[in-house]
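Before we start, here is the structure in question, set down as structure tokens.
A single protein chain has been removed from this complex, and every other one stays in its place.
Coming up: chain A.
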Amino acid sequence: MNLLDTLLRCVGTLVAFLVLPLVVGQAEHKVMAHMQGRLGPMYAGGFHGWAQLVADGVKFAQKEDIVPAGADRRIFRLAPAVALLPYLLVLLVIPVGPDGLVGQAVDAGIFFVLAVMGIGVLGSLMGGWASANKFSLLGALRTAAQLMSYELPMLLAAASVAMAAGTVSLPGIVDAFHWWWVPWQLIGAFVFFTAGLAELQRPPFDMPVADSEIIFGAYTEYTGLRFALFLLSEYAGIVVLCGLTTVLFLGGWHGPFSDSLGWLWTLVKTFALAFVVLWLRVTYPRLREDQLMRFAWTVLIPLALAQLALTGIVKVAIS
């Protein structure tokens, strides 16, 4: 019973991990296309080109897997896995619905999530260094610098929610949620979401993969399936970030009929946020490297600290 239960949860998480990022990817094709006044891929599969991603996957699988001659072969090959696996682990602990509908309840959920998400960047660093390409190395360095700057505001914003809920377990935080947390933690939500975007290197924070300057940053030398894994890790990252923001700041499965439809609320909120992620990509120009750093240190961190203070004051006032 216990083993079967664990196995079922793991399989469920794996399925979600394989499906949700693809849905986000397909949504990106369509959302970007429509925001730019075009149709996007329309033919593959018939209905609005739904099979385009499958075709892309087949294309990636068919491509030759090239390792540059000067590269550090083992690390070059290992890097995509290091980039992708952390998101799978994080997805395992995000609560989807009430009554233990979660891959695996972890006691210190917030810490687990932030810690493991931070490891993903090692994949970019390893890939960028091992490619033996100056552009890749520059991209990897930018990735590392960006992660170092944006991890702090993200942690502070998450700490604010943990303070409000009085627990660091993710299901516990959702259980403790009330609707007035949304205005109360609004600044924290903004900081968390923005810092998360930067950690995923999504536009407008995509300086590490700025194609007009350094081709594709750390992933320049990658082809075929390994490149696809890096791309997949980006979309998995979007799912994870939106899921986490939902759980921490938007009340997760809370909503009308949450007893039976809790999982649906989580999914709806997650995808609404994912839509915002895609929207931002189409809307905002890329931040320059120095603007990027200054934004983290002079805007996000003070905001996160202000949110922490606000949380503390309100928490003391209502207790």
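What we mean here is this: a residue touches a chain if its C-beta (ideal position, glycine included) is under 8 Å from a C-beta of that chain, and two chains touch if they have at least 3 such contacts; residues count from 1.
In the analysis below, contacts and distances are computed from a predicted model.
Novice: UniProt name of the unshown chain, from "NADH-quinone oxidoreductase subunit J", "Histidine kinase", "Zn-ribbon domain-containing OB-fold protein" or "Sulfate transport system permease protein CysW"?
Specialist: Missing chain, UniProt protein name: "NADH-quinone oxidoreductase subunit J".
Novice: Thinking of the whole complex, not just what is shown, which of A:42, A:115 or A:261 touches the missing chain?
Specialist: A:115
Novice: Sort through A:24, A:67 or A:140 and give me the one touching the missing partner chain.
Specialist: In the complete complex, the chain left out is touched by residue A:140.
Novice: Write down which of A:16, A:53 or A:71 is the residue touching the left-out chain.
Specialist: Missing-chain contact among the listed residues: A:71.
Novice: Per the definition of touch given earlier, which of A:19, A:35, A:148 or A:272 contacts the omitted chain?
Specialist: A:148
Novice: Residues of chain A in contact with the chain that isn't shown?
Specialist: Per the touch rule, chain A residues meeting the hidden chain are 70-72, 75, 106-108, 111-112, 114-116, 118-119, 121-122, 125-126, 128-130, 132, 137, 140-141, 144-145, 147-148, 151, 168-169, 288, 290-291.
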